[in-house]
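Read the structure below first, then the notes.
Only one protein chain is missing from this complex, and each of the others stays in its spot.
Each chain gets a letter, A and B, in the order it is written, and its residues are counted from 1.
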Amino acid sequence: MPAEGMLLRIEDVEFSYEAVHTLNGVRFEARPGEFLGLIGPNGSGKTTLLRCINGLLKPQKGAIYLEGSQVSKMKLSEIAKVCAGVPTDIPDDFNISVEEYVYLGRYPHVENIWWEEREDEEQVEHAIECFELDPLRRRKLFEVSSGEKERVLLAKAVVQEPKVLLVDEPSAHLDLKFKLEVMERLHELSRRGITVIVASHDINLLIKYCDRVIIMKNGGIVKCGSPEEVMTPELIRDVYEVEAVVVREDGELVAVPKRPLREGEKRCAPGKG
Amino acid sequence: MAKDDRRTMVLALLVVVIIAVPVVVFASMQNDNSNPTSSTVDSDALGRMVNVTSFARVVSCAPDITETVYAMGHGDDLVGVTTFCDFPQDVLDRKVAGTLTEIGGYWDPSIEQIVDLEPNLVLISSGVQTHLALIDRLEAKNISVVAFYPGKNLDEVFTNIDIMGQVFNDAKKASQLTAEMSSNMNKIKAITSVHTIKPKVLFAVWLDPLYTTGGATYVSDIITGAGGTNVFGYLTGWPQPSMEKVVEVQPDYIIVSGTMMLMTPEQIIESMHNDPIWGQTPAVKTGHVYVVAGQAENCFLRQGVRMVDAMHLLAEILFPNDFSADVPNTIGSEYQNYLTPLPDYASGGMTMLTPMAMTQV
Partner (left out) sequence: MGQSEKMEGQTTKRTKKRLYLIMLLGSVSLFVLFILYLSTGQVKLGFVESMQALVGYLGKLFSGGELTTSEFIVGEIRLPRAIAVIGVGIALSVAGAIMQAMIRNPLVDPYITGTSSGAAVAATVVMVIGFGITSSLLDFAVPIAAFVGAMAAFFFTMSLAEASGGRALNYVLAGIVTGTALSSVTTLLLTSFPTEVQDPLFWMFGSFNQIDWTKALLIILPSLVMCLIALLYARELNVILLGHEQSYQLGIDSRRLRRWMMVLAAMLTAVAVAFVGIIGFLGLIVPHICRIMVGSDHRLLLPASMIIGANVLLVADIICKTATGGELPVGAVIALVGAPFFGYLLVRKGREYAG
């Protein structure tokens, strides 16, 4: 039974890709409106975890609960009404306009087989306004710049009216300005009550905005807590095998990597199931 | 429509189709033939029993059928024939005069043109898919359809004549025809059977690549009936043997069907003389290459009543002395000039020429 107020609950989830153990005894909870950051080295299971949350992958052990219902028992259409994912990028050969693309996000909610209803249009128009996509409406997707694309992706996710938003590497190919912009918008969404989970390699960006940070390694959660609790040189050394210092500058917490660990300096990371 | 209703809609549509299809099929199989009958065919080439309402205004969909109709004496009843129908001469004359309409080729008869002629009877070949497809629609217009065998061998040709006899309610004429043909075949056999060594014959339908006849075909039967041996009789169908095989079989006589080829018959013979392989065959060396074209070719390749003419002609080629015949190396539509009367050993006198030779103008 879920605890009161918990939107998302992940209990002892284990997942394997053909005998490769990707997730091991993962558990955490998230409240509505929380902004969670998910960090960890390549292969730590961040993407797999996100895929388990929206039902794309089914964990072999353990359970995931969205709003009290177990994800593996929910119908796809029901999951889609609650949980939305923002992909890293849109394929370049996609020949539809921005407006049409955003409309696709309404799919889980559209009642009518053919035509959208007033409510759907309102949602889409609202999102277009919010993300300043009005001038780009009719442009085809491949004519849109990276920064603009990011807004388009977010708009589509937002019209899905999700309670949980899963974002995988949003800023990988964006410049400084757009990186910050994306995080600002996601932060704003979380203020509106949406639980946002962002997986990223950009640690400093996450710790700037997130309420809590989850750090993973080898399929398990090493630590889950506030940015200050998680961002310690010891943890960074254990998880990333990188020597780093954490400084506080102008009220901002920043991790500065110094050098990778040499062979002899590594040791087993804690938190392995 | 809401998404939930969709599944119901799909099922409903599928039910509609699943019910409608058998209904349509069933309805199409209902036949209604309540018309006065002039003749009845007990079993045509498709095994159908056909009531022929009238045999005035007949359409023929194959050249050999046309010839058989004429042989039965009912050429005047024809109103439609194929573009390939060209024998007897009356066919060509009537086409020119406009009293005989072309309804298409052999493989693609036009249902519209057939129906436009308002025929009572249409004669088709059971071996052609497009002919079979005509049956339903023609019968829907109360046009009788009778199917004939494609004529894979002599037996089928005789059966076709039988069926034709039923069509025209003239079994007597049909059996007369078959009797004459059989009798002539027997006469030819009687003459040629004195020779114990049968000449080896190669019949080439096409020369480049070589297409010839195997055993158990209509043409092979003609060769055997003429007293020769088909060099490729051990093969089946219409094979394409390699040139090495030609060297191996050493034909004494080569018959080439020449109408479709680009060269003239004389050029064909000459090219074979000059060819390294053909030139080595006994046939070429002894000057026994014969090119049949025009109506001569049709005797060999059109599986119909003139096959006896083909047999006769070939026998004369193989055994010129026995028939007092002198057949040139290139034979065209004047072939009947070379057919000498068949001696009637039983009565000691001469018998009539074959029926088709009589109808030539």
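Keep this in mind: a contact is a pair of C-beta atoms (placed from the backbone, for glycine too) under 8 Å apart; a residue touches a chain by one contact, two chains touch by 3 or more.
Remember, it's a predicted structure, so these values are computed and weren't measured experimentally.
Enquirer: With the missing chain put back, one of A:Glu129, A:Asp175, A:Glu229 or A:Glu252 would touch it. Which one?
Expert: Among A:Glu129, A:Asp175, A:Glu229 or A:Glu252, only A:Glu129 touches the chain that is not shown.
Enquirer: Among the options A:Tyr65, A:Tyr103 or A:Tyr240, which residue touches the chain absent from this view?
Expert: Only one listed residue reaches the unshown chain, and that is A:Tyr103.
Enquirer: Touching the hidden chain in the complete assembly: which of A:Glu121, A:Glu184, A:Glu252 or A:Glu265 does that?
Expert: Reading the full complex, the residue touching the unseen chain is A:Glu121.
Enquirer: May I ask which residue of B:Asp4, B:Glu112, B:Asp208 or B:Glu244 touches the chain that does not appear here?
Expert: B:Glu112
Enquirer: Which one, B:Val24, B:Ala97, B:Val194 or B:Leu262, makes contact with the chain that was left out?
Expert: Reading the full complex, the residue touching the unseen chain is B:Val24.
Enquirer: Tell me, which residues in chain B touch the chain that this view leaves out?
Expert: Output for chain B: 1, 6, 9-10, 13-14, 16-17, 20-21, 24-25, 27-29, 46-48, 104-105, 107-108, 110-113, 115-116, 118, 127-130, 132-133, 135-137, 140-141, 211, 237-238, 240.
Enquirer: If the missing chain were put back, which residues of chain A would it touch?
Expert: 51, 54-56, 76-77, 79-81, 83-85, 87, 91, 93-96, 99-100, 103-105, 107-108, 110, 113-116, 118, 121-122, 124-126, 128-129, 134, 140, 142, 160
The definition used in the following text is that only the chains that are shown with their structure count from here on.
Enquirer: In the complex, go through chain A and note every residue touching chain B.
Expert: 110-114
Enquirer: In their shared complex, at which residues does chain B touch chain A?
Expert: 1-3, 6
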